[in-house]
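Have a look at the structure below, then the notes.
One protein chain is absent from this view; the other protein chains keep their places.
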Amino acid sequence: MTLDLLLTHYNYWVVIFLMMVGFYILISRGNLIKKIVGLNVFQTSVFMLYISLGKITEGTPPILVDGYGEADVVYSNPLPHVLILTAIVVGIATTSVGLALAVRIKEAYGTLEEDEITGIEAGIEPAGEAGG
Amino acid sequence: MAEHYPALQVVVPLLAAPLCLFVRNGRAAWGLAVLASWTALGISLMLLSRVMSSGVISYALGGWAPPIGIEYRVDVVNAWVLVIVSTIGALVAPYALTSVEREIGARRIPLFYAAYLLCLSGLLGITITGDVFNVFVFLEISSLSAYALIALGQDRRALTSAFRYLVAGSVGATFIVIGIGLLYSMTGSLNMADLAQLLPGVWESRTVKVAYGFLAVGFCLKLALFPLHLWLPNAYTYAPSPVTAFMASTATKVAVYMLLRFFLTVFGAAFSFDVMALDRVLLPLALVAVVSMSLVAIFQVNVKRLLAYSSVAQIGYMILGLSFATVTGLTATLLHLFNHALMKGALFMAMGCVMYRVGSVHIDAMAGLGRRMPATMAAFVAGGLSLVGVPLTVGFVSKWYLILGALERGWWPVAVLVLIASLMALVYIWRVVEVAYFREFTGDQQTREAPWTLLWPTWALVALNLYFGIAAERTAGIARQAAEVLMTGIGQ
Partner (left out) sequence: MREEIIVRVGAKVLAPFIIMFALYVHFHGDYSPGGGFQAGVILAAAFALLALVYGLEEVQRVLPPWFVRGCAALGVVIFAGVGVVTMLLGHNYLAYNALAPDPTHPEHGQHYGILLVELGVLVTVFGVMATVFYLFAGRKGQAS
């Protein structure tokens, strides 16, 4: 693997780095809010992947200009950007649903730490099952 | 109007969902939900019959011809899955009325039906669309509403299980988007039929293989294939009864459909089985899922959780059929999609009836219910027999094809394992039956049979279990035709 390959594909390295950071936070942290943050970073890496895919070297923003149609106007591909706008919306929705659940979990259990919640759940398991 | 059925299939429930919020009255919202889900069922049946008689239907959304625009593409495979999803949707909606009034606060009832309809339209959308990114959008519509629906459960553990499902589901969906993005970067197309034409040209590239890997993990998370099933048991256990019945019968089925559609139609059976060795990856996982999850189910004391583990095992059967890489195996998979929806729907609905009258689904709470709630427990027994695979039930039909597929490949140990797992199913169903029929009733003397509003959808599913167990040629014929379409790929 040459240095050249590393440098010309730096966007992928950024994406991979972000993805791994997000995934690591998601797996290793027990706090539910931190998990959501990790999930967000993880999703953001995908946004970066799509956005950098759409970029064309020397390309202009894909906006209708007067020179349009006069040949060599190279513009970036707008489709991945539009797609990822949808994914960003989905990310926001996921985050707010996750946070809303975290708030209700905090109210119901008095904690946001996963191991404490597991402990509480294990504690009430026999009584809770019978009581429904 | 007939030419607009593909769009209406998704739009009717989608449009009914916000209207539920405007009516602000539980009963009116329920009426809307029932109306919309039965309309969806009618449309899906019409689509299936049209597809069977005159072939693939393509609908260009917005009038933009594919592959530029979003295409809704209905062939035998997804018309079949549409019928599965909308049948369950149409039966759970009337069932929900009584159950939801008991289990969910009055103020939230319109919200419940809105989320229910959104989930339904999301699942229908995933199934009908011919555009890979559209799949992701509908996947998130259905998943987000599913998280909300599960969190409505009475037990506080519903919240934590919804949260875990949210984390697992979002990671799965993100993996799927990564896969789709990589495919787009290689082909410049998002249309499934177009991708199927373009992908063979770039089979050799590593990007396509990486995309395949990401998609595989994403789908397996969504369909809860062992060992990625950890979100499922709690989510099904603590969700409100109608939600469990609906999710267990549809959500994982649609995920299996997605996997089939991507790996067999978009990538092509040749690429999946010859290059990526999908069958050899899935076979051990499916077998472990079938055996280990059936074993785990035997030791559960909460009957909903028992059925949830059994669901993971049943998903193993579906994936097992796929891993045979033959038309017969795939027929078994597609049949089991439908049959498992019928039996698990009936079983979870029966548990909903018990929940309604007894307030618990712990196995000790079932003591003596065989005489107190005869109709409910009889439905449970019928569903259970189907799960075990007794002749004259749908369970037998799918097991038959599964074993046929295994023997066709000469894999008799697999056939033996399927039979052993069926016996394990008999064990866990028998535990419930024994408690219900051979123990004295100890609970409240006021306990009566569940109301007919809960019983008729349950028995409707039981009746379908028996009907399609006897008249199996019809479903098996459609499933075989669908399997052939999947194996030959698009455009042939």
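Each chain carries a letter (A and B) given by its place in the written order, and its residues are counted from 1.
Note that in this section contacts are C-beta pairs under 8 Å (C-beta built on N, C-alpha and C of every residue); 3 or more make two chains touch, one makes a residue touch a chain.
Because the structure is a prediction, the values reported are computed rather than measured.
Asker: Against the chain that's been left off, what residues of subunit B make contact? List them.
Answerer: On the subunit B side, contact with the omitted chain comes from 4, 7-8, 11, 14-15, 17-19, 21-22, 59-63, 114.
Asker: Mind listing the subunit A residues that contact the chain we can't see here?
Answerer: Touching the chain left out of view, subunit A contributes residues 61, 63-64, 85, 89, 93, 96, 99-100, 103, 107.
Quick note on the criterion: only the chains that are shown with their structure count from here on.
Asker: Okay, in this complex, where on subunit B does subunit A touch?
Answerer: 133, 136-137, 140, 144, 147-148, 151, 154-157, 159-160, 162-163, 166-167, 170-171, 173-174, 177-178, 181, 184-185, 301-302, 355, 359-362, 364-365
Asker: Which residues of subunit A touch subunit B once you look at their complex with the stated criterion?
Answerer: It is residues 23, 26, 32, 35, 39, 42-43, 46, 49-50, 53, 80, 83, 86-87, 90, 93-94, 97-98, 101-102, 104-105, 108-109, 117, 121, 128-132 of subunit A that touch subunit B.
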